[in-house]
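With one protein chain removed, the remaining protein chains of the complex are shown where they sit.
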Amino acid sequence: MTAADAFSRKKSNTEARSVRILTFKIDDRDVSAREDETILAVARQNNIYIPTLCHLDGLSERGACRLCIVEIKGSPKLVPACVTRGREGIEVITNSERIADYRRKILELIFTERNHVCSVCVSNGHCELQQLAVNLGMTHVHYDYLYPRLAIDASHERFSLDHDRCVLCLRCVRVCDEIEGAHTWDVMKRGINSRVITDLNQPWGSSSTCTGCGKCVQVCPTGALSEKGKSVAEMVKRRQFLPYLQLMRGVDRE
Amino acid sequence: MTLSLEELQQIARIEKDRREGFQHRIKICVAAGCLSCQSATLKEAMEKEVSRRGMENWVDVKGVGCLGLCTAGPLVFVEPDGILYQGVKVSDAGPIIESLGAEPIDALHCSTDLPFFARQHKVVLENCGRIDPERIEDYIAEGGYYALYQALRNMTPREVIQEITRGGLRGRGGAGYPTGLKWTTVAKAVNATKYVICNADEGDPGAFMDRSVLESDPHRVLEGMAIAAYAVGAAQGFIYVRAEYPLAVKRLRTAIAHAERLGVLGNGIFNTRFRFDVRVRLGAGAFVCGEETALMASIEGRLGKPRPRPPYPAEYGLWGCPTLINNVETFANVAPIIRNGGAWFAGIGTETSKGTKVFALAGRVNHTGLIEVPMGTMLRDIVFEIGGGIPRGGRFKAVQTGGPSGGCIPEQYLDMPVDYESLAEAGSIMGSGGMIIMDESSCMVDVAKFFMEFCMSESCGKCVPCRVGTTQLYHLLCKITSGAAQPSDLDKIEELCDLVKNTALCGLGQTAPNPVMSTLHYFRDEYTAHIEDKVCPAKACKMQPAKEVV
Amino acid sequence: MTQTAADASQSVQTNPKQSQDRRWRSVNRTIRLNGNQPDALIETLHAVQESFGYIDLDAMQYVARELTVPLSRVYAVATFYHYFTLKPPGDHTCVVCMGTACYIGGSTAILDSIHEGFGISPGETTPDGKVSLLTARCLGSCGLAPAAVFDGEVAGKLDAATVVEKIARWADHDSES
Partner (left out) sequence: MSKMRIATTWLDGCSGCHMSLLDLDDRLADMAQQIEIVYGPLVDALEFPEAVDVALVEGAVSSDADVKKVRLIRERSKILVSFGDCAVTSNVPAMRNEFRVQEVLQRGYEENVSCHGQIPGVGVPALMPQVRPVHEYVEVDVFLPGCPPPADAIFFLLSELLQGRIPDLTGKSRFGA
């Protein structure tokens, strides 16, 4: 649960249970929203596209990939739509030239960080990162690639982990902690050296806490986590379980 | 047990009488700077000399906190004669004792008329170098804990905040947020449990004022925290201090134990219903934990990674409770403001920046050490008067303020008053108060690279712009300093600076490009010299142009 | 969990909780004082490092169990914070300050000459396990730049030759004894 969620929940518990309805503008369109809804959620309800990567419906927000940044008229600061709530009367701009430019560059940075070789990736054609490049009109990367030397962990009998494709969105960490409750995943070190790990940075197959549920694989946006024995064409991520579990979390919230 | 005003005054009186009982008092600096020049051994030798002569009853030898002029350590101060000795060796202990009451030893004498001492105005450091940091009585004798008594017994929490607001105190940790406003927000938050946190995770390389205050006058910080806790309605405080400062940690723990024993911390302080406990939490070597939300995560035992704000800590902080976070120097200003009044404090400094500021002078300057000057003091005065100018006839080039979030200020700004606004205008920030002076031997690209390496390895790795952006910037700067860069790389640097500044998640990331941007702004020719002519004007970089394929 | 400090892993086998080893007792004291709360993770890791000089996998496992913190979180925290080390240190440690003042005062040259003389870079220990080289962000001894810590003692106004000589004394002295 994000701090923002917890805070608004606490507020609504202590204050009167009435949720205010706000009206504001997104890209010149009038929208109405509950005060506890994020700009991203409202935009999606109104079919306004805001790119995201670390966000996934049903998991807590991190506000970390920065692809969903939007402008609020009159403020020089850009805000991440996934964790920012609407306010009465504001004008949100989701697609200015400035934002499009920043998003493309952020995406380029992600591509330089690891060795994303789409052509030989198990998720080729089903990858959110690959699709983002198309959506954001990123035809090439003008920063130097970093070419880190990374390993593959194929020790698990059903799944494998390829750090070269990992974008550190930490969806795996969150789904494992928040939904499966195993907290097998976490991220070690920091900065550019950050890596997702299982247990005490040991081979996934030897993890004592992994339940083998595979949720991490299904939420992974790229080919970093994949199912073994599946061809590229078959490697479609199935997230049908998330809305259901999200509903349970909603019940929990009431 | 609770303490009454009479008892507090009595402790002060006894301590003062004890001091009066000595004809001579020898104060030896035992803060980290002088300790690394063997001042602990010196203190032992001095004590031995005194007892050998049987003078224990009229000569008092005590270890005190930082005397400021670290470059000349170990420092010894003799009272009541007011003589300061510098560079004192163990073998000097005897002669100094001999000279008591007679002529001072010329060879060791350090004039306190030097601008280094005369130009300072001490508020935060008023007790540093005067009291024994390990004796609470010494602090009380200097009026310690009287402000807490005042606040608890004669003021409402609201009045306390009003006084702070009237003083115009602004956060000394970097951004300069008005302290009164911060306190008001936390005070207004409705919650049974609230916390007060002292941010002592002084991570800026080149800043050591917080360490000095904690090592030299820890009770001042505790008192400030207790007053803050009373003002905002908190009962529990944490001091988050770097594990790299073992001496500060030790003295803080001692101070807390003494304060608890005396009853100025704990239950029913000064016979009121107010209670306040303080715990020390150790940092573990992560600069990003200076950021409020990361710091709280770290106190909770988790990874010190910032989270998006809002909600701000004042509403949703430690364990979800409203939390007040101020830095060491900010808390150190609280007791004097309560004691002397906000109007007194507001009388020091400039229109928008009130009070004094402690700076750590270091780098290519004659007098390195800790200084405290009124806000608005001219930069030139700090560097050339107090700092004594550039050693070996060198030429001033720039002063770096604000650490990895700050910038380099060139010569043309020397006549600028040092306050929050002027520094920001010059492309830097006040930061926590590190001032590194650089002369012609420093390469500005290399300095920018140094800070970028710092930001890169201190990046928590959560958001993409900071995690990858700082790495890319560092690589580009390496290319420049090794002579392998092309002109287009400079465009990439500027573009990345803009990107990271505007899209990173937390303050660390957003300010990481500052050292690059400011050096690029003022010293662009140095960058182009590296790129186009493949030379480092300061001769600091080892240029090895890449082998060209022809 | 192979070649960790032999005595430490031995005491794990005899269950650190009941261990009479004063190092484990100190760790257990920290855990107890904090009521086995998960938020004492960093404090506890500090206690482990202070007792054993480093944090090995067995210790992490024990801490995770005692504080009911997931294993991966313990590893994450132990590697996020640079103060913690997972490798046993050498008999002697030299910490070179890389703060701004020391950097412009020439600490890079000091590191270079240590590398030249002893073949170790920051974070490494000589093959004989005698000397570990570390760097610090800032010792706060900027007035004495460049500074370094030799086995816990800060020394300032250093130059490359002095540092190399000090380290050489460690290396030689111990080989004779």
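The letters A, B and C name the chains in turn, as written, and every chain counts its residues from 1.
Throughout what follows, a residue touches a chain if its C-beta (ideal position, glycine included) is under 8 Å from a C-beta of that chain, and two chains touch if they have at least 3 such contacts.
The structure displayed is predicted, hence computed values, not measured ones.
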Option from A:Gly125, A:Gly181, A:Gly212 or A:Pro243 whose C-beta touches the chain left out: A:Gly125
Using the document's definition of touch, tell me which of A:Asn95, A:Asn115, A:Ser155 or A:Thr209 contacts the absent chain. A:Asn115
On subunit A, the omitted chain is touched by residues 111, 115-121, 124-125, 127, 130-131, 133-134, 137, 139-142, 144-145, 147-150
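By definition in this document, only the chains that are shown with their structure count from here on.
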When the contacting C-beta pairs are counted for B-C and for A-B, which pair yields the higher total? B-C
Rounded to a whole Å, what is the gap between the Cα centroids of subunit B and subunit C? 26
Quick check on subunit B: which residues sit in contact with 2+ other chains? 286, 303, 458, 460
Pull out every residue in subunit C that's touching 2 or more other chains. 73, 76, 80
Report the residues of subunit B in contact with subunit A in the complex, numbered from low to high. 190, 286, 293, 303, 307-308, 310-311, 315-316, 320, 456-465, 467-472, 475, 492, 495-496, 499, 502-505
Where on subunit C does subunit B make contact in their complex? 37-43, 45-46, 69, 73, 76-77, 80-84, 98-101, 103-105, 136-145, 147, 153-156
Sites on subunit A touched by subunit C in the complex: 177, 182-190, 197-201, 208-209
